[in-house]
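One structure follows; several queries about it will come next.
One chain of protein is taken out of this complex; the other chains stay put.
So, subunit A:
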Amino acid sequence: MTAGNGRRVGSPYAPHTDADEEAMLDAVGVDSAEDLFDIPGEVRFDGEFGVDSADEQELRNAMADLLSRNEELTEFLGRGHHAHYVPALVDDLSRRSEFLTSYTQYQPEIAQGFLQVLFEYQSMLVELTGLPVANCSMYDAATALAEAALLANRLRRGASGHRVLVPEHLHEGRLGVLENYLDGAEMEIGEYPMDDGAVDVETLADLVDDETVMVYAETPTVRGVIEERLADISDLAHDNDALFCIGSDLVALALLEEPASVGADVVVGEAGALGLGTAYGMGLGIFATREEYLRQVPGRLVGVSEDSADMRAFTLTLQTREQHIRKERATSNICTNQAWVALRTAMHMAWLGPDRLVDLATQAVTDARDLAARLDELSGVKAPLYDRHHFREFVVRTDQPAPAITNDLAGRGFAVHALDDHHLQVCITDANADAADGLVAAFEEVI
């Protein structure tokens, strides 16, 4: 059966004409493509899945209908996963097919464009963290944290134990991933307590010992608190020969203390807030570290070299760390990564430039402070719960049951997260700031 254009009905993306197919079968010496399937009869599948082929237009409409079952809510949600306004330039240029449909840059001469973008991405991470080595992406903040712990363990093989210390306020997704990654390395996780939303440094001091290979702290924390004692935590870690790892994000890093200056050995975190949007949790993990740990870094690195015309050129480098060469002795199993998201993030960072990036970060502090103050004026509401500096988000204590409040807010078009019976978390960025008045008004109605 053929369609009007002379192509057989089947995959709309297989361009063969009947005549082509005949000629190719002749050249191969078979009667039919079916003859080429060297599959024993006993495992041959002759059934159907029951999925009908769909017309493109029909399918686009059907999928739009399906996705429109999502309620249109203005989201004041964060907990470590944030959305900022993404400039049109990012959508437009990142979708150029030369970027979008290219592969990993194993032939660098024909992939200079993407390699340079990734080099520039790495470079901007170096500027923001102060650490000289950044890889060109991990899957998300959770996997980046887990890889950091594995790196610390490789570097500290001589330690008497293999413990990683993490805050009790750690996002459950990050904790869950960490547990799975550490299991195979026979490492363990210790939790240290928080005090009013920040690290309880004195208690942490009692927990860090020579069994500790890494101390991890976040700024801002999953509850939006800016950590004030990073240098003290760093000293605790280093006094015990443990690595100090900071979890953050690119917007926060533009304003807050430079990780290198407070002793960070590794910086991980989420970068998708620039360039990606919420994307139902899809992300981009950042990973930066010191020069001396270069050969233990997981994932891909782009470096500078020269070509035979003596011109500067870029290439993937130090690949002997990677699984396609080192196999089970690789620093990580990561292969396919988040390169295209890194490209979008780099474009967004470049579009903002240093001024607007710092402004965006400053706004994340002031907007959170202002919104908390407005909510705090409502009776039966305390905001923020912690007497700390906040970045983008904060915890709200409510006299009324929090789940009921989130439910009622959803009925008024707003999504807010209930932490437990009497605590909510609210997150504000430039993506939802213009709806702050509406949120406050809705709050007033539902409490």
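Descriptive notes on the structure:
Definition applied: a residue touches a chain if its C-beta (ideal position, glycine included) is under 8 Å from a C-beta of that chain, and two chains touch if they have at least 3 such contacts; residues count from 1.
Please note the rule applied: contacts and distances are computed from a predicted model.
One chain of the complex is hidden; its UniProt record names it "glycine dehydrogenase (aminomethyl-transferring)", one of "glycine dehydrogenase (aminomethyl-transferring)", "Trk system potassium transporter TrkA", "Zn-ribbon domain-containing OB-fold protein" or "Aspartate carbamoyltransferase catalytic subunit". Between the chain not shown and the residues A:Gly224, A:Gly283 or A:Pro384, the one that touches is A:Gly283.
Across the entire complex, the residue among A:Ile189, A:Ala205 or A:Ala330 in touch with the chain not shown is A:Ala330.
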